[in-house]
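Report on the following structure.
A protein chain is absent from this complex, but the other protein chains hold their places.
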Amino acid sequence: MIKVTIFNEYKHEQNNEKAIAVYPDGIHNVLKGFLECDEISVRCVTLFDKELNIKEDIGLSDEVLSNTDVLIWWGHVAHTKVPDDVVERCHKHIMDGMGAIFLHSAHHSKLFKKLMGTTCNLKWRFPSKERLWNINPAHPIMQNVPEYFDIGLEEMYGERFDIPTPDELLMIGAFDGYEVFRAACTFQRGYGKVFYFQPGHETNPTFYIPEVQTIIKNAVYWAKPLYRQSFGAPKYEKVEL
Amino acid sequence: MIKVTIFNEYKHEQNNEKAIAVYPDGIHNVLKGFLECDEISVRCVTLFDKELNIKEDIGLSDEVLSNTDVLIWWGHVAHTKVPDDVVERCHKHIMDGMGAIFLHSAHHSKLFKKLMGTTCNLKWRFPSKERLWNINPAHPIMQNVPEYFDIGLEEMYGERFDIPTPDELLMIGAFDGYEVFRAACTFQRGYGKVFYFQPGHETNPTFYIPEVQTIIKNAVYWAKPLYRQSFGAPKYEKVEL
Amino acid sequence: MIKVTIFNEYKHEQNNEKAIAVYPDGIHNVLKGFLECDEISVRCVTLFDKELNIKEDIGLSDEVLSNTDVLIWWGHVAHTKVPDDVVERCHKHIMDGMGAIFLHSAHHSKLFKKLMGTTCNLKWRFPSKERLWNINPAHPIMQNVPEYFDIGLEEMYGERFDIPTPDELLMIGAFDGYEVFRAACTFQRGYGKVFYFQPGHETNPTFYIPEVQTIIKNAVYWAKPLYRQSFGAPKYEKVEL
Partner (left out) sequence: MIKVTIFNEYKHEQNNEKAIAVYPDGIHNVLKGFLECDEISVRCVTLFDKELNIKEDIGLSDEVLSNTDVLIWWGHVAHTKVPDDVVERCHKHIMDGMGAIFLHSAHHSKLFKKLMGTTCNLKWRFPSKERLWNINPAHPIMQNVPEYFDIGLEEMYGERFDIPTPDELLMIGAFDGYEVFRAACTFQRGYGKVFYFQPGHETNPTFYIPEVQTIIKNAVYWAKPLYRQSFGAPKYEKVEL
């Protein structure tokens, strides 16, 4: 059983009519809906409660994270409201092997920026049509993904995307203004596997698209750690051979 | 002084009216025209002679290659006519440090495929408009290149481009059918620096575009070896510390 | 079921007393012995027959390769005796997704050099003690591999190893003359996954070491293709979005 924890900001889907229309129960519940199966269990946590207050306790405790194989992150306007100690704790667990998937505007989350070490800035424009190209069909995250697929309307995210060179570049997105974007990228940080995926604007039904669901589900299988392990900066004794 | 040798197939510019109109003296002479300067000397060799016969001696001897810092390659329909021993000789010099720049359809040259170890296959379509995005403005090959520039008409080269992951991805091209392409890539092979650049179809005036010229000239400076050095597979004697 | 085909040169184990003592039935049969299980079936082919003649038909036909998920290669003194058409055929299948594992002196096989595009030269010395360090414990090939393990006697292979930068560096070897070596490396070429592993000299019982067996078996699981797929260089028709 792979244990997934989804963090969702959960603001737009409570105060923006267009987002409410698309994701009435929140983006997290749509993600949960297509991920949950015999092999995957899903827990959801949100930053905002049902009264649109920021929760005092988000629910990303050490205990929860120790019982999380893969953390999925969606956030946008309230990145700075995520407490620093939560970010540190999530980062620590990724170092020890927890997988992490960052969707769309999570590129500017504290946690993703801490993992990348860069600004993660990019160009943006709304709306645009998008076509996504499969650059590495042999990769497990691209299993059953066609050579390209389209997203009717999506937010344009354009290069230059200020990230370190990804370990693997899996998809490039093309937009209706001739913009391009490294839309699916993998990174290893510590023992943790990290995946960034660009589509997923809050007012578009992107997370209902079968190919998008396939990619995120594949990424869960890929990001699951072989094992969790803490490592330090040990003084080492010489061992003769 | 950087010594550049340009290999050009030189067939289209002698038997295709559109190519003749754009490059009446051959692509090689346009490349030579903008490269040659106080710091760069240029020699040109061609596969076809002025009677459209394939030359018995192309002119890529060991002596010529030993006096070449950077080899530039343009070929298209006659890749298989380049003798294997010429390919082996060029490859050997790249291993020892000679730089190499492959333009457009040179992706299917024997030499490039030998360096890559893959098919180098891609999708193609003609004609298309193209916009090229600068993914790494801090790279020496991208010096003085804007964040993007356009090529009015160019051949579409589309992903998946079957190459090993480049050491550095410098530009992504976008085409009018929503296709994308890793259009400027670097690779180190042996001690040699290798650069692939996608634009440059024989019937379009691509090589007259200032940004294209800037990139190719920058690549010459970048690909120049620090020194040339042959290395073998030596039996090694233990050295105490 | 993962279908493995082992190619072994099979000369030393028939004409070198020390190699015969360690591998009386050939290296291939020791590899087969620890690989074969409910999930893995193994076929062996050799270059030399039991009379020490080079076989006219090695047994690496298109039919055999089409039924091979992962090809394992051991060769040393007779690399040049492997026919070019066999090399081309194996390369084609790797491009289409067949996995490939190259052991020890297979670094100088025609097939590995064709995949790398470089000389694959290195320093060598015999014998040496070796300690191998696990650089990426989170990688599937390193599953159940300790932070380091020792090989009592092994051939020293030393840097500079003339290969392209590996996609992933998994182990570094240290030798008793202070030499070092990138001893376990992965590369993707086409749709095929390629693994190089340095230990495995013919006169040492390296392939009986449990950690070595774990690594090679893990590599078989890792290199297995998701699917096999031939791709060409297609003319492409514009598709509207």
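As written, the chains take the letters A, B and C, and residue 1 is the first residue of each chain.
By definition in this document, a contact is a pair of C-beta atoms (placed from the backbone, for glycine too) under 8 Å apart; a residue touches a chain by one contact, two chains touch by 3 or more.
None of the values given here were measured: they were computed from a predicted structure.
Student: In the whole complex, not just what's shown, which of A:Ala19, A:Leu60 or A:Met116 touches the removed chain?
Tutor: The single option touching the absent chain is A:Met116.
Student: Return the single residue from C:Asn8, C:Thr68 or C:Asn134 that touches the missing chain.
Tutor: C:Asn134
Student: Tell me, which residues in chain A touch the chain that this view leaves out?
Tutor: That gives, for chain A, the contact residues 95, 108, 114-119, 121-125, 128, 156, 158, 160, 162, 164-165, 167, 176-179, 187-190, 231-241.
Student: Residues of chain B in contact with the chain that isn't shown?
Tutor: Looking at chain B, the ones touching the missing chain are residues 97, 129, 131, 136-138, 140, 143, 150, 167-168, 176, 188, 191-193, 225-226, 229, 241.
Student: For chain C, which positions touch the chain that isn't shown here?
Tutor: 131, 133-137, 147-148, 158-160, 165, 168-169, 172-174, 176, 178-180, 182
The rule is simple: only the chains that are shown with their structure count from here on.
Student: Regarding the chain A and chain B pair, does the interface count as same (over half of residue numbers shared) or different (under half shared)?
Tutor: Chain A vs chain B: same; shared/all numbers exceeds half.
Student: Give, as an integer number of Å, the spacing between the C-alpha centres of chain C and chain B.
Tutor: Those two chain centres are 32 Å apart.
Student: Can you work out the whole-Å distance between the CA centroids of chain A and chain C?
Tutor: 36
Student: Please tell me the distance, in whole Å, between the geometric centres of chain A and chain B computed from their C-alpha atoms.
Tutor: For chain A versus chain B, the centre distance works out to 38 Å.
Student: For chain B, write out the residues touching at least two other chains, lowest number first.
Tutor: Where chain B meets two or more other chains at a single residue, that happens at 158, 160, 165, 176, 178-179.
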